[in-house]
Each structure stands twice: as C-alpha cells, then as structure tokens.
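Just one protein chain is left out here, and the rest sit where they should.
Up next is subunit A:
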C-alpha cells in the first residue's frame, strides 16, 4: 500500500515535470521571477525573526515589495498565457506595459515607506 502511493507520487511528479517542460519560455521566465521574489521575502522574514523588528517600516516595505511584484507578475502571466481564453484579444505587449507601470507605482510607494 505504501509502496504504491509512493510510486503514485513519483508518477505524479514525473508527469508534472513533463507537462511543465512544455510551457512556453515566456511563462517560465515569469514563474522564475515569482519564485525569486517569494524566496527573497522569506529570507527577509527570517532575518527579522532573528534580529528583531526595529525599523519596522523598513521591514514592512521590504517584505511587501517582495510580495507585490510576484502578484503583479502572476497577473502578467495570466494575461500572457495563450491557453487562457479570457484574455485572448489582449496583446501581450499591453499586458507587459501594465506590469511595468504597476511595478513603478509599487516601487514608488515602497521607497516612500522605506524611510
């Protein structure tokens, strides 16, 4: 019983990996960016946990920026994905321009809050 579940898990993972390899490069870049941003956020939280949250506003602005950009990146991914029927008519360049604009605004707010 245990063996079959572990082999099921392995098969699951393997099929996931092959499916993932089929996604276009665009989306893989965006996924990589999301992973990078979230890992940075996690590291910041760990750092704060160790040394204490003295400049709390700096901590907040750092963590929130690291969470805000992957959110925007996920929106970009949704809009750019060709298999997504909702956004078929939206040119990906427009989505990219939106992403850039929103990022700029987010970073302005973050920098203001950084202190």
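Here is the rule we go by: a contact is a pair of C-beta atoms (placed from the backbone, for glycine too) under 8 Å apart; a residue touches a chain by one contact, two chains touch by 3 or more; residues count from 1.
Operating definition for what follows: contacts and distances are computed from a predicted model.
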Protein that the absent chain corresponds to, by UniProt name, given "DOG1 domain-containing protein", "Centromere protein W", "RecA family profile 1 domain-containing protein" or "Ribophorin II": "Ribophorin II"
Interface residues of subunit A (partner: the chain not displayed): 25, 28-29, 32-33, 36, 39-40, 43-44, 47, 50-52, 54, 91-94, 96-97, 100, 104, 107-108, 111-112, 114
